[in-house]
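Everything below concerns the one structure shown next.
With one protein chain removed, the remaining protein chains of the complex are shown where they sit.
Letters A, B and C name the chains as they come in the text, with residue numbers starting at 1 for each one.
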Amino acid sequence: MITFVQQVINGAAAGSVYALLAVGYNMVYGLLGFINFAHGDLYMFSTFIVLAMVTLHVPFWGAVAVGMVAACFLGMSVERIAYRPLRTANRIAPTVSAVGVALVLENAAQVIWGPATRPFPTPLPQGLFRVDGVVITAMQIVILLTAAAIAVALRVGVYHTSWGRKLRAIRDDLPTAELVGISVNRLVSSVYAVGAALGLISGVLFAAYYNSVYVTMGLTGTLNAFTAAVLGGIGSIGGSFAGGLALGLLQSLGAGYISSGYQNTITFVVLIVVLLLRPNGMFGKLTAARA
Amino acid sequence: MQRSAFWSSQSAFRTLGRLSLVGLVAVGGTAGSAHAGNQSAANGAQRAGTIEIASFGALTGPDAVYGVSSLNGQRLAVDEINASGGIDGRKLALVQYDDLCEPTQAAIVASKIISNKSFTAAIGPVCSADALAALPIFARTGVPLIMAGDSAPQITTMVKEHAYTFATRLSPQDSQNGPELATLAISVLHKTKIAILYSEDDYGQGVLAAAKPVISKLGGSVAAQESYTPSTTKDFTPQLTKIAGSGADVLLLLGYYSDTGIAVSQLARAGVSPNVTLIGSDSTAQQPFVTLAGAAANGVYLVPFYSPNNPSAVNRQFVTAYEKAYGSAPTGNAVMGYQAVYTLANAMRAGGSSGDLAERIRAIDFEGPAGTVDFDANGDLKGNPATVLRVSNGKLVADQKLTIALEKALKSD
Amino acid sequence: MATETLGGRLVVQNICVNYGAFRALDGVSIEVAPGSITGVIGPNGSGKTTLINAITGIQAASGTIRLDGQVLGRRSVPRRAELGLARTFQAIRLFQSMSILDNIMLGAHRLMRAGLFESVLRTPRSRREIARRRARAEVLMSVFGPRLLPRMHQLAVNLSYANRRRVEICRAFMAEPLLLLLDEPMAGMNPFETQELSEQLPELQKLVPTSILLVEHKMDVINALCSHVYVLDHGVCIIEGDPRTVQSDPAVVEAYLGVE
Partner (left out) sequence: MIIAGWVVMIVGAVVVLLLPQVSSPYVLFVATEVLLYVPLAIGQNLITGNTGVLSMGHAALYGVGAYTTGVLVSHIAIGVPLTLLASAGAAALVGLGVSLTTQRIRGDYLFIVTIGLNFIFLDVVNNSTWSGAATGLFAIAPPAGGLLAVTTPARFFYLSLGVAALCVLISLAILRSRFGRAMEAVRDDPLVAATMGLKEVPIKAGIFGVAGAMAGLSGCVLAYFLGSVGPQDFNSNISLLIFEMVIIGGLGSVSGSVLGAIVLIAVPEFLRSVQEYSLGIGGVLIVVMMVLRPEGVLGSWRTAR
């Protein structure tokens, strides 16, 4: 029982990190219907920037701020270079060009920072509490609280601000939104920026929680974010959080009770089964299909 | 002209034509640049009378850490030898090739090396599967090959079966390290309920396979056995939580420091009691392990075949030079690369012109930073006694008492 | 043309289609006699395209649809095509990356007998079959005079709007369907082209005997071609009959002009 509760707690913390990554990813997907295959690599790259700043003795929060600005800038440039020209193309093109962007970022990170896994010095609290033999760490609490706070903030942002209203207009009908004078390009850009910034927060939490920053975390991040998004429902903010948590628990319990050698298999088999049964994700609504 | 043009937009004929054109250009380019490559290499060799050594291993990709480390060690050795006048006045020169730790690439690289007649010998690779793919190709010309980071026992089998006398192996084997870890846990530290965390690759599986029979022979039991995907898994809590629940009193870490370091940093979070003794395999025993694991690394036992703390004069000199050149302590791969070059250099110096270079390499016997370099009939390094290290205040410290106890326990088996 | 031997009787009974809460078709029943051209008219949004979609299986519908007595029921879109349904689209949908000839030849897919291996190995039988179909395609194209025939190797993407229409119509006829559903084939054509096409459709029908369900806006086309016409409004069939009678009906006038 203690083992089970422990697995659940650890899974929830890991899941919250996935959720933050999934939500930025999901915003782009919900809005434009593109799989942003470079999302994971944006998060990897900007987390490395934070690490580089910290190594240069920039105070931690300053480094995070720099990383955030860099993430927004990167997200917007990626949108400008690789997606905007393809917004009206067939579905394959933007997905594929995103793969290209991901490769460029991955290669750049490897050349700049090397292939080794780097530890991540963090000022986040390191303590832990024991409750009836179950361990809860301070960092897990920080992660869960951050995720919850961001979930609330995003919900407010999307449903109660003019920015959010415009976004929803674009999601429902891009050409019409353009006709009624919404500057689609600026808004899409802003979504990429926000998505990348959330990615950075997720990256910093990931790096702190696992004490590691490494080049291939980009691809893993993309796959986990996608899986979380699908589990929770593509295009839905609440769904990203539900999906992230579900994925974290799934991996934790799967490795704990089935086999740690088949962790990827468990994740992807669940993904496939969910997609077969509910092609729009567990809690997904039918978003305006762009066939 | 319109031959049943049901398919009017793409004629198969045109495609075939294009194909051949593409093929021709490629063949032309291939031949041209290969020619140029050989030419420049030949010129280079004549110009300076250098001794060219091919060095291959993973220089990019996820396993690049090991390849680059090994290459650093090789470079340091080459620089030292050249600074002291080379071999009979001839300088050494390394030509490096990247095999990405993919067997197909290793086969290609090996064929590239044997195609170039100017190489005296080859050093590499760092992944066992690569070595297994490359060995049959080196067998065609018999260029001496010094393997500097491949621990799989299958290599011995292959070398023995095909009588690959050109090949020698500098790295200790999984079959040596596994029993050492088990013996330390059971016979020396008297812990019998054993949990194992191993990397799901040939290294982790190899050490595990070698350790398990010894565990049961010595009367221990495996309470938990968990794997992870090397360089991909970062969340070890599911595995560790299971280990915590298994009631084991010792945990063997069979994997690379970049993974086990992170795993150890997550022990407390998974509820693993601080009373569980940790023992790390050879590949874990590197200074960066401590950096990654943080405070949790304190008290961990490590059983490497090489320790930078080794007090021998050769080693002290090597460590100082390495730290000066690269700004960090040498890893196991670095010392193997370093010793590989010295093995070659010493063999060349030793023999003058008599006998075959591969034979002379096998006959070598000298003190390197990691201990005696001396090969058995299969070209494997005769085992050096293991060193037991303990992490104390973030430093790897040799534990003399345990080292002697382990040596004794191993002998008595 | 021997009408008796012809199949192609379509009987649609009481079909309903719902888009969420909106009822796009509400108990519509129509019938197309073998070899006839039957018209369906109605203002925008009255459910004409939905009707075609329901018949071809693209849109799920309740009620029964029979083709020569066979109930289409839950059969898939390709299965219905194999049974003898062919259609065109209101917004032209050609395979833009293919030539005119390829587009039209694809229409004959349901008639081709050579299987995968025969086609890939190009056995004499499959070659003969292709040659035969190709000759047929050229005959159909020749109905449009010099519009298509000389351009048959051009890509569909490079064609004029009217020519794309013509290709789509040829492609549908190429299937030698029992029933052909034409969704506003004259839309976007100028009066001259419209006139031309309404003369060419019966010609094509002579070459490929089939029943036609024609959805159209232009009354003169309906008058010229159809023997019988149905009027849809808000998903309901408000009247049916002879085109001229139907046109003068006050309900139709109201539906079209919105007279209160």
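In this section, a residue touches a chain if its C-beta (ideal position, glycine included) is under 8 Å from a C-beta of that chain, and two chains touch if they have at least 3 such contacts.
Model, not experiment: these values are computed from the prediction.
Judged over the whole assembly, touch between the missing chain and the shown ones holds for A, B, C. Only one residue from C:Ser36, C:Thr56, C:Asn163 or C:Gln205 touches the chain missing from this view: C:Thr56.
Interface note: of C:Met105, C:Val221 or C:Val246, the residue touching the hidden chain in the full complex is C:Met105. Residue-wise, the contact with the chain that is not shown comes from C:Ala175, picked out of C:Ala175, C:Val221, C:Cys237 or C:Ala255. Residues 34-35, 81-82, 85-86, 89-97, 99-108, 110-111, 219, 223, 226-227, 230, 259, 261-265, 267-269, 271-272, 275-276, 279 of chain A touch the missing chain (whole complex, contact as defined above).
In the full complex, chain B contacts the hidden chain through residues 6-7, 9-10, 12-24, 26-27, 29-31, 33-34, 37-38, 59-61, 97-98, 101-104, 107-108, 111-112, 114-116, 127-129, 132-133, 136, 140, 152, 154, 158, 161, 200-202, 204-206, 227. What chain C contributes to its contact with the hidden chain is residues 56, 58, 76-78, 81-82, 85-87, 89, 93, 95-98, 102, 105-107, 109-110, 112, 116, 119-122, 126, 130, 155, 157, 171, 175.
Quick note on the criterion: only the chains that are shown with their structure count from here on.
Chain A has the C-alpha centroid lying closest to the overall centroid of all protein C-alpha atoms shown.
Each chain gets one centre point, the mean of its Cα atoms, and the points for chain A and chain C are 48 Å apart.
Each chain gets a centre from the mean of its Cα atoms; for chain A and chain B, those two points are 35 Å apart. A separation of 70 Å divides the Cα centre of chain B from that of chain C.
Listed for chain C are no residues, as none touches two or more other chains. Among all residues of chain B, none touch two or more other chains. Remark: chain A residues 2-3, 6-7, 10-11, 14, 110, 114-117, 119, 128, 133-135, 137, 140, 206, 210-212, 214-217, 220, 251-256, 260-261, 263-264 touch chain B in the complex.
Of all residues in chain B, only 60-62, 64-65, 68, 200, 226-229, 231-235, 237-239, 241-242, 244-245, 258-259, 261-262, 265-266, 268-271, 288, 291-292, 294 touch chain A in the complex they form.
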